[in-house]
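Of the protein chains in this complex, one is absent; all others appear in place.
Per-chain numbering from 1; labels A, B and C assigned in written order.
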Amino acid sequence: MSIFKTVGPIHYEGSQSDNPLAFKHYNPDETVGDRKMKDHLRFAVAYWHTFTGDGSDPFGRGTMRRPWDRYSGMDLAKKRVEAAFEFFEKLGVPFFCFHDRDIAPEGDTLRETNRNLDEIVDMIQSFMKTTGVRLLWNTAQLFHHPRYVHGAATAGNADVFAYAAAQVKKGLETAKELGGENYVFWGGREGYDTLLNTDMALELDNLARFYHMAVDYAKEIGFDGQLLIEPKPQEPTKHQYDYDVANTHAFLQKYDLLDHFKINIEANHATLAGHEFQHELRYARIHDLLGSVDANQGDTLVGWDTDEFPTNLYSTTLAMYEILKMGGFRSGGLNFDAKVRRGSFEPEDLFYAHIAGMDSFARGLKVAYRLIEDRVLDRFMEEKYNSFTQGIGRDIRSGQTDLKELEAYILDKKEIQSRSGRQEYLHSVLNQYLLNV
Amino acid sequence: MSIFKTVGPIHYEGSQSDNPLAFKHYNPDETVGDRKMKDHLRFAVAYWHTFTGDGSDPFGRGTMRRPWDRYSGMDLAKKRVEAAFEFFEKLGVPFFCFHDRDIAPEGDTLRETNRNLDEIVDMIQSFMKTTGVRLLWNTAQLFHHPRYVHGAATAGNADVFAYAAAQVKKGLETAKELGGENYVFWGGREGYDTLLNTDMALELDNLARFYHMAVDYAKEIGFDGQLLIEPKPQEPTKHQYDYDVANTHAFLQKYDLLDHFKINIEANHATLAGHEFQHELRYARIHDLLGSVDANQGDTLVGWDTDEFPTNLYSTTLAMYEILKMGGFRSGGLNFDAKVRRGSFEPEDLFYAHIAGMDSFARGLKVAYRLIEDRVLDRFMEEKYNSFTQGIGRDIRSGQTDLKELEAYILDKKEIQSRSGRQEYLHSVLNQYLLNV
Amino acid sequence: MSIFKTVGPIHYEGSQSDNPLAFKHYNPDETVGDRKMKDHLRFAVAYWHTFTGDGSDPFGRGTMRRPWDRYSGMDLAKKRVEAAFEFFEKLGVPFFCFHDRDIAPEGDTLRETNRNLDEIVDMIQSFMKTTGVRLLWNTAQLFHHPRYVHGAATAGNADVFAYAAAQVKKGLETAKELGGENYVFWGGREGYDTLLNTDMALELDNLARFYHMAVDYAKEIGFDGQLLIEPKPQEPTKHQYDYDVANTHAFLQKYDLLDHFKINIEANHATLAGHEFQHELRYARIHDLLGSVDANQGDTLVGWDTDEFPTNLYSTTLAMYEILKMGGFRSGGLNFDAKVRRGSFEPEDLFYAHIAGMDSFARGLKVAYRLIEDRVLDRFMEEKYNSFTQGIGRDIRSGQTDLKELEAYILDKKEIQSRSGRQEYLHSVLNQYLLNV
Partner (left out) sequence: MSIFKTVGPIHYEGSQSDNPLAFKHYNPDETVGDRKMKDHLRFAVAYWHTFTGDGSDPFGRGTMRRPWDRYSGMDLAKKRVEAAFEFFEKLGVPFFCFHDRDIAPEGDTLRETNRNLDEIVDMIQSFMKTTGVRLLWNTAQLFHHPRYVHGAATAGNADVFAYAAAQVKKGLETAKELGGENYVFWGGREGYDTLLNTDMALELDNLARFYHMAVDYAKEIGFDGQLLIEPKPQEPTKHQYDYDVANTHAFLQKYDLLDHFKINIEANHATLAGHEFQHELRYARIHDLLGSVDANQGDTLVGWDTDEFPTNLYSTTLAMYEILKMGGFRSGGLNFDAKVRRGSFEPEDLFYAHIAGMDSFARGLKVAYRLIEDRVLDRFMEEKYNSFTQGIGRDIRSGQTDLKELEAYILDKKEIQSRSGRQEYLHSVLNQYLLNV
């Protein structure tokens, strides 16, 4: 019995199709380079935005119209699971992601809450078996309940730390049970609103302790998925400790956690931190930190996390460029941490939005693949950095020189020849690939 | 023979003075806690803004009217030195800072340039002896010349790397010669304008090689001042690698440079990176990275580095709070990396501006000292984090517990008691201290 | 029977008091210039933040602990009224403000909703009589209900326009009944999320029609309070039509509404639009548009409306400077459109926060008054613009010259003498007044 009655399975119809409920670029079994599109892209649906989100914002209550609106409590939770798997299948996405609190309601104690959770997890597990849809990652929601008002692992109150720790324990067990390929930490309240009341040193130490306990427990239960941290600079807190990838990198190194974590990079969090999405991906890639991606986009003219569906082809192309350059995802994937606008309140909009995102990344994949195959940027780089493959440049790279030798080398030189950076030309080339691929 | 003819030595006259050329709060020999004001604050004048800056901006040429305007070449360089030491003495600042290119003009080769530099450095050294004014830090200017268009240590061209290396070599020698207490690196061009033409991995490796060579050479010549890196997120480049303190912290750890560097934090660079000035100071302090401070302020409603003289008392108070909490400066100080507005073009404005900054930090010092002495925030913190001194909290801090134990502890708890963060109250208290001290 | 049991009436105890529940600067009956402090400041409490707000944010549910939490429906509405008037009296504020939906719950139809409203309005009216507390302004809440998802007066659907119109009709009647001194329009949804689906021309025309109907009806029922528009650039919509004061000024002129409206300026909306709070006040003042003020402050390092209680003394001083220069408020006042932080969840925090805001504005009033009395800035201006009082400058101002005459005047002049803007000196002076008053 169908829940999304007006929409059937979504098929690829090619770029000229005018069927709004068809893919124009995403052709799951089409091969791009060494693997199929679906294996490059590893799309996941975010349970929270798509099945739990109601369209409320700080100035308005929910607007979404959903077939499960008339249910409540555990019935609602179950109806959402049914809807979710129908949606996954119709869309043809291989993965999904969830927070513990998206899928099941809380009880009066954590014990009761876990009981609710177990019931839904069992149901999900059985749906996963029958549909073949897999868990990209799950996570513990440590920000919505008032107990987390001052943080979870960084709260001033040890009981709060304990509660959060217990949620993560359960989360890791769930990940193990459902065969999750990763497990994510997003510390939305791990930060501060004012330094006047914050012991940053203690809070960072506690955060590290928290992560170490999680590492130990994952090992203990044999969960071998990838642990991921998702940075965000701010919102809801004024300042979040995992501000951007490099801030997180500093933290992981300091606290001897580098071997255990990679990063889950969200496009909108990148721009909120003042970085291009590609910057965060590049930084993570070259530091072997790029784990997975929250595929969305922000509005750089507004200052909050809009979590829009990703449709900007420049952004999807340059993201796929970094992912292909990494050799493709290992455990990670493209999770649509994106919500339909508050005004897109009909169930069909969920399909339109995911199709928009999937097509945009499929096109981005193809363009990026072509750019790499044709060695467009690589050839440019080779010329630009050519002087480091010989002479004094090679000595610099190999560590065989020092300031004195370099001074002697340059002291009487009259002129240094530079090369144009050709930024405008490269933008033209990017446009041409975008349109012609 | 006086250069600033209209202005005599600046004296402390107390908060009620209406003499615009007197200090209202900065009383150098007044004791605050364990040391004199002047030893807490360790003010430095920035040679570039005050003696070289001409008030030009991207849309207009210089406006500044200076007694040395009629000179040029080495004569100009020498007249500026005279003016500078007269200014330092009249203002009563104990320190100054400079880039190599501020103090002497370039020649046709680096050898000639160094010859010019040597002549001025000798002159400076003799002024330092007679006046007792000391060098807080010097640095190599690696951003103004067209050769640095694509970076210095991160340029695509090995010759540029060599040139920059040779400048740093000379800079370290100068620091040694003048007894500089620190040596600074600010990589204004170490970053990129577009990732389309940038090999970030190679560039970061080269930057680390550059720093290691500097460390080695400093050791070789026996320069034992503190090496400092000054982060800035962007401008002139779109993205600078030393984006903020934590980004720099990640870099220093990765490249095994943590033992050799501390950070020079500029207020306006903090806000350009989306952080409070106090945030950067706090982060640096608790990671033992706080070396020195570029004391200025920005306009958070505009998006470029305005380098204004610091007059916001909230900012100076909270900065001094972190510095006092660190136990005061060791090698560092408060360098006015600040320029008079383009419209403040008279020589007197240089005095007004420095007086404004010095008084603002002096007041900030007194307010911060009082806040610490009265343990206003410390007492609040003790209560807030009290649960980590006992029971389960103590176990968390001492590493004697794990997820399982924490789950057992919390699983059946009905309620967790939180405590108000009292942000509004703390702001009232801060205001009261500001006004009453 | 007291609701805020732990807090008694708040009294003025002077700047040295260490009683957190006392005023340090706000001394209502103290005279400043031609009137009492309370008559200068005309403080109002915002019903929504203080009695309806629950501390929820986009990532977390409510945290506030309120004595009325156990009530619901009309009982809750009534208990809030009791609490509100107790709060007003204990704090000693002369005014309050509300949206229709803050004070009473909605029914199934507007008729039922209005019935609920009437009952609460009657209750409020009787409290107003016994306490003497007055209504600064009320407004219709046209953004929270899903019907307003695409705007109210600018919705695509005429029924929505009609509903909004009916709410405003009732709002004007309420204003008349309660003797409101102003009536406010804030169009939180009057704007767009994307221009792809927006007919801006039609929407602006409709907005003007809406305002004209309100003007007509106010006249018809004899409501002679001031109509006010409150600009905001964005949030919740991506772009709000009343972006800033000048945008609103353009609209009012175009649609022949200038005689009927003034502006309600919120500090945090000013900074979200890229303007200083003082800028918006100044612009409004010199265009005779400054009606009233939403007294709060934002965090310029985050991109959403934080609506913090105003404690920055620079901001309060410069705001009061503009208000005094206008000759003081006529119908307007200082409405605390501010909310305690989510972490300040205890009822006492409501008092601390309002005390913080009231003291900050009281201090600002005194400093601003002193600056004006001493003609500090006025004298500076007179000198700066002196050339416009004589000769060619006077001719320019009086319209008695033209380009030809001006060219003849300047064509052979060698030099123009400019005068320093003295910005740094003026900041020193401002600090001295702030501390010494």
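Note that a residue touches a chain if its C-beta (ideal position, glycine included) is under 8 Å from a C-beta of that chain, and two chains touch if they have at least 3 such contacts.
Fair warning: this is a prediction, and the values are worked out from it, not measured in the lab.
Colleague: Using the document's definition of touch, tell me which of B:D57, B:D108, B:D122 or B:D256 contacts the absent chain.
Modeller: In the full complex, the listed residue that touches the missing chain is B:D57.
Colleague: Which of these, C:W137, C:F161 or C:F345, touches the one chain of the complex that we don't see?
Modeller: Final answer for the missing-chain contact: C:F161.
Colleague: Given the contact definition stated above, which residue among C:K24, C:R66, C:K79 or C:H249 touches the chain not shown here?
Modeller: Of all options in C:K24, C:R66, C:K79 or C:H249, contact with the hidden chain holds for C:H249.
Colleague: Applying the definition given at the start, please give the residues of chain C touching the unseen chain.
Modeller: Where chain C meets the chain not shown: residues 108-111, 114, 146-147, 149-150, 156-163, 165-166, 168-170, 172, 193-197, 199-202, 204-206, 209, 213-214, 216-217, 233-234, 239, 243-244, 246-247, 249-251, 253-254, 273-276, 278-279, 282-283, 286-287, 318, 377, 380-381, 384-385, 387-388, 391-393, 396-397, 399, 401-404, 406-407, 409-414, 416-419, 421-423, 426-427, 430.
Colleague: Which chain B residues touch the hidden chain?
Modeller: 55, 57-63, 143-146, 148-150, 188-189, 193, 234-236, 238, 272, 299, 301-305, 341-343, 345
Colleague: For chain A, enumerate the residues touching the unshown chain of the complex.
Modeller: On the chain A side, contact with the omitted chain comes from 15-16, 20, 24, 271, 274-276, 300-301, 309, 311-314, 340-341, 343-346, 348-349, 352-353, 355-356, 359-360, 363, 418, 420-425, 427-428, 430-432, 434-436.
Please note the rule applied: only the chains that are shown with their structure count from here on.
Colleague: As a quick test, compute the distance in whole Å between the mean CA positions of chain A and chain C.
Modeller: 40
Colleague: If you look at chain A, which of its residues touch at least two other chains?
Modeller: Those would be 146, 149-150, 193, 234.
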